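Only one protein chain is missing; all other protein chains are in place.
Moving on, here comes chain A:
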Amino acid sequence: MGCARCVPLFVIRSPGTPDRPHGGGVHVSTAWAEAPYPVLVTDSVGDVVETNEAASHLFAQAGEDVFVGSLPDWLAQAHRRPTPAVGPPESASGTVAGRTFEAHPSPGEDGCVVWWLVENTDLHLAQQALQGERERTTILADISSALFSSLNVERCTEVTVRMAADHLANAAVVVAPAQGRRHSLTYTQVGGEVAHKTAAIDPRAVPGLTEALQGFPPVPTRWIDPGDIPDWAVPPGFTGPIGSVIVTPLPGYGMPAGVLILLRSSTHQAFSDGEEVFARLFAARAGAALSAARLYAEQASITTTLLRELLPPKLERLHGVEYAGIYRAAKDHERVGGDFYDVHPGTGDSKETFVVLGDVAGKGLEAAVLTGKIRSVLHALLPLSGDHKHVLTLLNDALMNSHHTRFATLVLASVQRRQGEVRIRLTSAGHLPPLIVRTDGRVEEAATSGTLIGALPEIHAQSTEVVLAPGETCLLYTDGITEARGGPLGDQLYGEERLRTALRECVRMPAEAVVERVQMLASQWLGGREHDDMATLAITTPLGGGGTPHLVGEHDDSRPHDREQ
């Protein structure tokens, strides 16, 4: 209440408001003569006929001789505008002596007009500042979305220089942290191409660059002499002398992501304090994006290196025996999982080739890491591969000593070719027994069994030996195949019986074709549903000679018998 009553005391009626539109004219001249606002009276043709003290003072400051004769242009134009038939006459605005005014007309007698000039310089400046801030905010938002849409370091650097040149300066350079003694430099200028260069530069040549590369706050731009800028810090093709320079660090996550150098030619306005602050805001965003991209690149390279060790090997024909393997990880976008296989060639035709296929409980990278361990242990135990039980016992001890709860099932096979047939010693350690595809279409299960590895303190293992005639295959596979859930209703397991049926059609097929076919049938059964890791490895005695498979097959039926006799 009290306040409301006070208000009128502080309200000064705007003299420019035409609350008394017919109050102009000579009668009130004494009233506006001492008014704090510049007032001009113009006659019907637009000549100034009278001014008050404030107006004389203002135009004297402007150093213009307007008031004796004509009006300033913007006011003259407003004067010539016809007075609207209804409502208050239109006001006009313009500058006098570097200040902005709004001129409010009050029509007087005989076509005279009294112009009240109300200064709005501060409002105008505030509006300009607001608009500038809005533009900068928009630019920052654009920068953020452009920078964070990519995790590629080169692309991020390009976007940074491109946006810096477009919005902040005539040209921009990003100096990346040193790689040894060399720095990667990325340049561009307004409307120009982005250029890259890697060079051994001396950062001390640019004032503040050494400090900025270490992440220290930027040196004020007025301390940098544009004449000191070396040639390597100027984009190729940048013409004209440099007028002003900003050197600002690109702050990263715990480490500097590089330095941004902004250049303006001498014909362009020098960087203001506000622009310097804005450049720092820009650099903070660019630095965060660049740093994220760099961290990502490092992680990606580490992952690639680790994955390379975990990927299944490429298999080929060795010592007259065909090997083929296919591995499909549980998640199709992952390349590694809990299944694995390896083929360690014997040192000569007379030596056994050691084959292993296994399955670690679980899926994904965690399981893959354990497969890596098992594969390494088995590789080291290669000289002992003559005794499968011994190898399995040592592997079991190695896994029992580690503290995880994971276990593995695997099949070991020692393969040797002897006079046209292939002898394989097979040992299952809790794994599905391998299936043997005979030339007459029978599918046999290898008579081997044993304990899984890594869970029980004591293990047992029963080995078996099988002989493969030419065209016969021994298939090692993981339960991802038989436990593939799908079929017409989507809830049936593929199962061992379907696998045996499929294998009956694989008689005399090369190893490559057998694994392709089995994986294809299991995938069809799945019909795109989720699945476990699926691995298949075929060991096949190749069919000898040339000719069509049919003819060769007929020969093959007799060949093993000949040799056995």
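We adopt the following convention: contacts are C-beta pairs under 8 Å (C-beta built on N, C-alpha and C of every residue); 3 or more make two chains touch, one makes a residue touch a chain; residues count from 1.
To be clear about the criterion, contacts and distances are computed from a predicted model.
Among the names given as "STAS domain-containing protein", "Multisubunit potassium/proton antiporter, PhaD subunit", "Xanthine dehydrogenase family protein molybdopterin-binding subunit" or "HprK-related kinase A", UniProt records the absent chain under the name "STAS domain-containing protein".
Interface note: of A:A141, A:A199, A:M255 or A:L456, the residue touching the hidden chain in the full complex is A:L456.
For the chain missing from the display, the contacting residue among A:L58, A:A78, A:L432 or A:C506 is A:L432, taking the whole complex into account. If you put the missing chain back, the residues of chain A touching it would be 359, 361-363, 405-407, 409, 430-432, 449-452, 455-456, 459-460, 479, 483, 485-486, 488-491, 529, 532.
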